[in-house]
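Missing here is one protein chain; the remaining ones are kept as they sit in the complex.
In this document, chain identifiers A and B correspond to the written order of the chains, with residue numbering beginning at 1 in each.
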Amino acid sequence: MNYEAVIGLEIHSELKTATKIFCGCATTFGAEQNTHVCPVCLGLPGVLPTINKKVVEFAIKAGLATNCKINKYSKFDRKNYYYPDLPKNWQTSQYDLPIAYAGHVEIDVDGVRKTVRLTRIHMEEDAGKLVHSGTTIKDSASSNVDYNRTGVPLIEIVSEPDMHSAAEARAYMEKIKSILEYIDVSNCRMEEGNLRADINVSLRPVGSNKLGTRTEMKNINSFKALEDAINYEIERQAEVLDDGGTIIQETRTWNPEKGITQSMRSKEDAHDYRYMPEPDLPPIVTTDEEIEAFRKSLPELPDARRARLIESFGLSEYDAGIITSSRAMAEYFDAVVAGGADAKAAANWIMGDLSKNLNADNLTIENSPVDAKRLAEMIQLIAKGTISGKIAKTVFAEMWKSPAPPTQIVKDKGLVQITDTGAIEGVIDEVIAKNPKAVEEYRGGKKKALGALVGQVMKLTKGKANPQLVNQLLAKKLEA
Amino acid sequence: MKISEQDIKTVASLSRLRIPEEEKDDVLFQLNKILTYVENLQTLDTSNIEPTTYALPMQNVFRADEVKPSLDRELALSNAPLKEDGYFKVPRVLEQA
Partner (left out) sequence: MALYNKTAHELHDLLQTKKISAAELTADIFSRIDEVEDKIGAYLTLTRDKATDTAKLVDEKISRGEKIAPLEGIPCAIKDNICTKGIRTTCASKILENFIPPYDATAYAKLAAQNSIIVGKLNLDEFAMGGSTENSGFHTTHNPHDLERVPGGSSGGSAAAVAGGEAVFTLGSDTGGSIRQPASFCGVVGFKPTYGRVSRYGLVAFASSLDQIGPLTRDVTDCALVLNAICGLDEMDSTSTAAPVPDFTKSLVADVKGLKIGLPKEYFVKGIDAEVETAIRNVAKKFESLGAEIIELSLPHTDYAISTYYLIAPAEAATNLERYDGVSYGARVDGADVVEMMTNTRTEKFGAEVKRRIMIGNYALSAGYYDAYYLKALKVRTLIQKDFTDAFKNVDLILTPTTPNAAFKIGEMTSDPLKMYLQDICTVPVNLAGLPGISVPCGVNKNKLPLAFQLIGKALDEETIIKAAFTYEQAL
């Protein structure tokens, strides 16, 4: 049978605050175990939480940036379950009155734009970390607990089940990541676990409106794992259904080594979280004026920025989409253009050599050895004809290794384009003399032979001759 | 009977408590007595009444995002039943959260 996959995501994003959500401990990643803890985040008897104002501001901004409505009366609740990484054995979260709800974002997959609706965004605290003595949780005789991460602020962004393929889920998560980076509320470093997703997948016969039984996969923290896990799960469920079986509602783990999802347990006693309002934290009341002020404080968001690049610079939808997918790249692009470079050339260089080199050296664009100013200078050298586009690649490679201005590099390495007709003609004469056969062919009507001769000229000038000029002069000589 | 033996089992499990066989009858009896007493609330019509979570009205109490000193690790671990290398140590964990 043909099935349609129905996919929903719960994305957890760590907020980039200096302190935890309910106490003054630092949130710095990678500290020695149990050094960023205090009576409050250790859940000692008698302690009380206090709300970090910045967490609320960040959550409201995230809500507004994803077109959510803001709950003017919002509160925290206790979500009760026992686990050793949770000192109080409840997670302070939000239940029926989350800070934001009913939003949507646009995604583009294969040139088709579609809307993914957001159910809600709520604030909550992260749990601690268990370090197992064995290789897996189950074969460990004991575990060690580090509470540094306990109380690090999170927002959970819950989508409606509006996605139907791994590619759509990926595009959605990329869009969320991009928005959170734009509004500067999260570092979104997936490798540090500060952006991770729980995925719900179910299948239904194509054409049906009824939702099938779903399975959940927790803590997916890379785009590749997200796509792989969804694709595997779609295939697995389809096989079960085709064999006349039924899907069990359960939590499964994604095993990246084996490339499969595995059942964690059948939920014998399903969690009863016994949510109750947190009496220790007063409610959060936000006025229309405050909401409007937050809305005004938001920077240009990815979709608006993309539209602007298309509109103002004539970039293609595709190029503009890539450039604006990360705020850092979009800002880099704007800086290159502001530095005097042609926009299309800037886009091509950023998406081409720059991205290739960044990937190869595992660098982010913020740490690029070639900053926007130097790239702008180099692109201007091409525009002025000082260097050819081809030579520019050599110049760029030099710039990657050396902090010198591109003009300096061009000068030092003697890469200035030869535009002196006399000099070029000299080389042309030499080439004509050495390649009688090709000359013969050209003159016999085989115009393609010109290419080989141009190549010879470029070779002898070490690529520095202006290619247009070489073409012109050579043709003229041969036809003379 | 308000509360069944099965309810007691479920609630005990939610509470991480074990009710020994010999105490079951008494626990059931006492809880039923209390839950029967609190039934008097059901005679009140509260359909248009908002719930009260807080003793007194209050709202928007926030803290600035400023780092305060954490506990010295030795002190943080000083009440630990079992510790190892700066960690709190617990027995085998069978399930993921």
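Keep this in mind: a contact is a pair of C-beta atoms (placed from the backbone, for glycine too) under 8 Å apart; a residue touches a chain by one contact, two chains touch by 3 or more.
If you're wondering where the values come from, they're calculated on a predicted model, not measured in any experiment.
Only one residue from A:Pro45, A:Gly111, A:Gly207 or A:Gly244 touches the chain missing from this view: A:Pro45.
The residue from A:Val55, A:Ile121, A:Leu281 or A:Ile323 that touches the chain not shown here is A:Leu281.
Residues of chain B that touch the chain left out of view are 3, 7-8, 10-12, 14-18, 27, 30-31, 33-35, 37-42, 44, 46, 49-56, 58, 61, 63, 71, 75-76, 78-82, 88, 90-95.
Taking the whole complex into account, chain A touches the unshown chain at residues 39, 42-51, 78, 80, 82, 84, 87-90, 143, 145, 147, 272, 274-276, 279-282.
The criterion applied here is as follows: only the chains that are shown with their structure count from here on.
Rounded to whole angstrom units, the spacing between the C-alpha centres of chain A and chain B is 40. Across the complex, chain A meets chain B through its residues 17-19, 23-26, 32-39, 42, 50-56, 75, 81-86, 127, 130-132, 137-138, 140-147, 218, 253, 264-265, 269, 272, 274, 277, 279, 281-285. Residues 10, 13-14, 16, 53-54, 58-71, 73, 76-77, 84-97 of chain B are the ones that touch chain A when the two sit in their complex.
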